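The other protein chains are all here in position, but one chain of the complex has been omitted.
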Amino acid sequence: MTFLPYAVSAWLFLVGLFGVVRSRNLIHLVVCLSVVQASTYVLLLAVGYRHGGAAPIFADVPLGSRTVDPVVATLTLTDVVVEATVVALLLALAVQAHKRFGTLDPDQLGAMRG
Amino acid sequence: MTAVQAVALIVVAVAGTAVVFTPDPSRQAIVASVFGLSLALLFFVFQAPDVALSQITVGTVALPAMILLALAKVRRRERARNDS
Amino acid sequence: MAIAPLTVAVPLLAAGALTAVAPWVNRPIAEVVALGAALAATALSIALLVQAGDGLDIYWFGGWTPRHGIALGVSFAVDSFGAGLAALVAALMVAALIVMWRYRDTDAPHFQVLMLVFLSGMLGFCLSGDLFDMFVFFELMSVAAFALAGFKVEEEAVEGSLNFAVTNTIGSFLILTGIALVYGRTGALNLAQVGGALVGGPSDGLVVVAFALLACGFLVKAAVVPFHFWLADAYAVAPTPVCLLFAGAMSELGVYAVGRLWFDAFAPALGSHADALRAVLIVAGSLTAVVGAVMCFAQDHVKRLLAFATIAYVGLFLIGLGLLTPVGLAGAAIYIVSDGLGKAGLFASVGIVQHRLRHVSEARLRGLGRDLPFTGLLFLAGALSFASLPPFGTFLGKSLIEDGLSSAGYEWVVPILVLTSVLTSAAVLRVAAGAFLGWGTAVPRRVSALDESGSEEDAPRGRTPPSMYLPALAMILGALAVGTIPGIAESVQGAAARFADGHGYAAAVLNGTTPARPGTLPYSTAGHAYAYAAVTGLGAVAMAALALFGNRGRGSAGARLADLGERALAPLRAVHSGRVGDYVAWLVSGVAALGGALALALHPI
Partner (left out) sequence: MTRRGRMVLFGFGAVGLAALMAWGLAGLPSFGDFDGAYGTLLSKIAVPERQASSVVAAVTFDYRGLDTLGEEFILFAAAVGVLVLLRIQRGEEDIPAEPQHSRLPTGRSLTLRSVATALVGPVVLLGLYIVSHGHLTPGGGFQGGLVLAAGLLLAYLSGAHLRLGRARPVSAMELSEAAGAAGFALIGLGGLVFAGVFLENFLPTGTFRSLISGGTIPLANVAVGAEVMGATLLILAELLDQHLLTHGRHRR
């Protein structure tokens, strides 16, 4: 069971990419992309977890007690919020595509031949 | 690896797969909200409360809101195009 | 030594200030502020380059210097390669902002804000010495680039930037996964610290897969085959001054990042497998060069033509880097700087053509440019720089790489270098001759579907404003100048030797010892380099002439040759479908193939 978190993160990575490749709707595609993104958070936090470790916040926990790794929490915390706005940018592009092409199906955009 | 963590991981995997296999974006936004909540619980179980708080506000509230609003704009334009 | 942070902070502060006063600022003020910040960044990067000189300047943010050998804070590690690339990026930004002056009515402060954030993203990426920090600046420059590529919001603009955004976002997820693996094993994020920790541990599957994922993530940004599909779409639609930056600097950063990643973080542990890695990188580079060059020659849309030329030259840079020797690295560095300036000059000239003639399709441009002799000369100079002929810096870069290839036993790659230069310069010569001299057949082989006629601006301007042709001229002269600086080959080779010295880097970062100053061996261009250049020049002229005058009549040999070429090219054209689903499928299989090859090369099972 000790490799379950890594397996789940690899599964989310691949299933999200599967959704992106198979998608027939740009908004669906962007949400599948956010699933791929979630897999990186699961992996980062799983890597930094330590058995019996408390959260690295010493508001009520005595100093020096065993904690989880604070660095991965730092990396993930900012990334979660930032990726939300990147998804918003992709959604804005999808809405633009619909306005210009009249469809959200990525296969019908295809003005970029050759 | 406590039982709660294993369950949280399974729920996240199932929810993520559900998000991918929901073709209709409006329903997918709701499933994505559930997926965001399951991720927040997982991060909470992984002793990362800061990230759990971020994920709750982003994954459960902000992201689905943005998806639904983008859909509303697209549907509105389709309606407008059918009217004219 | 506060120059390093200011290089990145000044554009960010200017961007924040511009947005804060957005409702009350008109376009000229925004342009002046943006240009001022870009000039300041250029001056600061040049100062960094001079100061880094032959050493390595480390700047620990927040004052967190390493404690007990553990890097606490985030660091900038500025050597002459990083600072040189930063100076190139900043100079191209200044040129782009000047070209942008009369280009078209942009949404006043927001365009300049995005350009400034794009600039600091690239500068931070060049100077950073921390793995996650490189990811953050990679993401910063990508997001700004997505918005800038979609800026014109025309029909194709959206699709081009969508393909660009989705593929590069997946690239950044690959990098983040690689970082998670590295952190899981070493518990460190600083490049030097990672290098040291990896030497201690076993070089097993995790280490090589982490390198493969990180390298593939950066190679998506560099647009190496099969990750290159997004580049032609994005460059074809981005505003031309933005293309100037994309082509001149952004793609090359991907190649630079792979070099820094290998030499500083993974070479200390995996150095014994350098030969196998050399083979993989050179094959990937050659494939990219050939595909890029062939597709470049086959294009009718001038900006897509230059985009594929960019891909072709990224292939050549990867070959130079892939040699993993100071000669190869120096060749790649000089090639990057001079070719970056050359391509940027060409894109600026395309901006002039769009500004005056409204079209970017070669067929439609035929004969229109007769009263634009100066721009014609710029195109000609760009073509010569592509052909890597002696006066240009590209000649020096290519001959260095040719020497490196022959000394490393890869003579078979030299013809690929020659072929790439022939095809790309022939394409530009063909376009120039067609547009400015009216040569060539009136029968358009393939008029590109997305000719942006009329979309740039309504009435064609009578006169080219100096703010457009001066930067173009300056950049082409820059490409010329790089080749003529005395002793540049020796000093860049010395810098390349330091860039490739992972142990010296780690010592300088963690314990502050200045790296040993390697001796610079004198370099003289070998005779055969001139022979190759002559062959390239003649080949380019011959190819262009064939394309222009070949298919006179229906039945003539030239026409049959053109049809044969077109039929052979059809599958390659079909693969560049413009559909994001295809691109992601290619990306995934590319990571499996190229990533797998890199991993197996570094850890033969």
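Residue numbering begins at 1 within each chain, and the chains themselves are lettered A, B and C in the order written.
Simple rule for what comes next: a residue touches a chain if its C-beta (ideal position, glycine included) is under 8 Å from a C-beta of that chain, and two chains touch if they have at least 3 such contacts.
Computed from a predicted structure; not experimentally measured.
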Omitted chain's touching partners, listed by label: A, B, C
Residue touching the undisplayed chain, where the options are C:248, C:268 or C:595: C:595
Residue, one of C:206, C:279, C:437 or C:569, that touches the chain absent here: C:206
Residues of chain A (touch criterion as defined above) contacting the omitted chain: 1-7, 10, 13-14, 17-18, 21-22, 46-51, 55-59, 63-64, 67, 69-75, 77-82, 84-86, 88-89, 91-93, 95-96, 99, 107
Absent-chain interface as seen on chain B, which is shown: 1, 49-50, 52-54, 57-58, 61-62, 65-66, 69-70, 72-73, 76-77, 79-80
Chain C residues that touch the omitted chain in the full complex: 2, 5-6, 9, 12-13, 15-20, 22-23, 59-64, 67-68, 70-74, 107, 110-111, 113-114, 117-118, 120-121, 124, 130, 132-133, 136-137, 139-140, 143-144, 146-147, 150-151, 153, 177, 181, 183-189, 193, 204-210, 212-213, 574-575, 577, 579, 581-582, 584-593, 595-596, 599
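The rule is simple: only the chains that are shown with their structure count from here on.
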Gap in Å, rounded to a whole number, between the CA centres of chain C and chain B: 37
Chain A and chain C: spacing of chain centres that average the CA atoms, whole Å: 28
Set of chain C residues in contact with two or more other chains: none
Interfacial residue positions of chain A with respect to chain B in the complex: 1-2, 4-5, 8, 11-12, 15-16, 18-19, 24-25, 27-28, 30-32, 34-35, 38-39, 41-42, 45-46, 48-49, 53-55, 57, 67-68, 72-73, 76-77, 80-81, 84, 87-88, 91-92, 94-95, 98-99, 102, 104
Residues of chain A that touch chain C when the two form their complex: 13, 17, 20-23, 26, 29, 33, 36-37, 39-40, 43-44, 47-48, 69, 71-72, 75, 79, 82, 86, 89-90, 93-94, 96-97, 100-101, 106-107, 109-114
Complex interface listing, chain B residues touching chain A: 1, 5-6, 9-10, 12-13, 16-17, 19-25, 28-29, 32, 35, 39, 42-43, 46-51, 54-55, 58-59, 62-63, 66-67, 70-71, 73-74, 77, 81
